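Missing here: one protein chain of the complex. Every other protein chain is in place.
So, chain A:
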Amino acid sequence: MAEFSWEIRSPLHRALVSGPFGAHGEGGVTLTEIRNFDLVQVMARRGKAAEMASAANAHFGVAVPETPKTAGAAEATLIWSGPDQFFVLSKGGRHQVGSLAPGFAASASLSDQSHARVLIRICGDKARALLAKLSSIDLYPAAFPVGTAAATSMDHTSVTLWRGNDARDGQAVFNVLVFATFAESLWHTMLDSGAEYGVEIGHSEDLA
């Protein structure tokens, strides 16, 4: 039998070139791919949404988002992804299907999406200007405060968008989860949209 060596690579490993891109000077936008996260989708079985919500509360100690919002739990973020369903985003193997499954056995179906999505973080002075070219969601601070989420489309591609905690310098931080096979296309579209502002490109393993 042939020997295989499986090397985990980001779907953006070719497209992402760290460093400055576009207009010179101060980067107006920072685009960071977040790598090596754990992502589990939890979907209530028919008629079991209330049981799923109590199971989530018991496991995470916070109320599961039932509207397009996020909820911060210990070492995990719960992100609304549609009616009666949410994502569990974490890292370091703390909240994977194996450890979540027993608590949700009676109420929800779990599916591991860790390698099925790419997570892109957008921040900087021109983050909203870049996103406004791709999204019809109103990202004005009062309309889309910290902790707001949306299941929406960017450039005809389904994404999960949410606003994380502000960066240390007070800048808004937007996160986009996109299907792995669409990530390269959306990435290039984001670069094209951000080129006029100057983009600082990088990758990180830091979820915070």
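Just so we're on the same page, contacts are C-beta pairs under 8 Å (C-beta built on N, C-alpha and C of every residue); 3 or more make two chains touch, one makes a residue touch a chain; residues count from 1.
One rule holds in what follows: contacts and distances are computed from a predicted model.
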item: Undepicted complex member, UniProt protein name, chosen from "Lactate utilization protein C", "Sarcosine oxidase subunit delta", "ABC transporter ATP-binding protein" or "FtsX-like permease family protein"; value: "Sarcosine oxidase subunit delta"
item: Absent-chain contact - pick from A:Gln96, A:Ser114, A:Thr152 or A:Thr189; value: A:Thr152
item: Omitted-chain contact residue, chosen from A:Leu12, A:Ala49 or A:Val88; value: A:Ala49
item: Contact set of chain A toward the excluded chain (per top definition); value: 44, 46-47, 49-50, 53, 66-68, 81-84, 136, 150-153, 156, 158
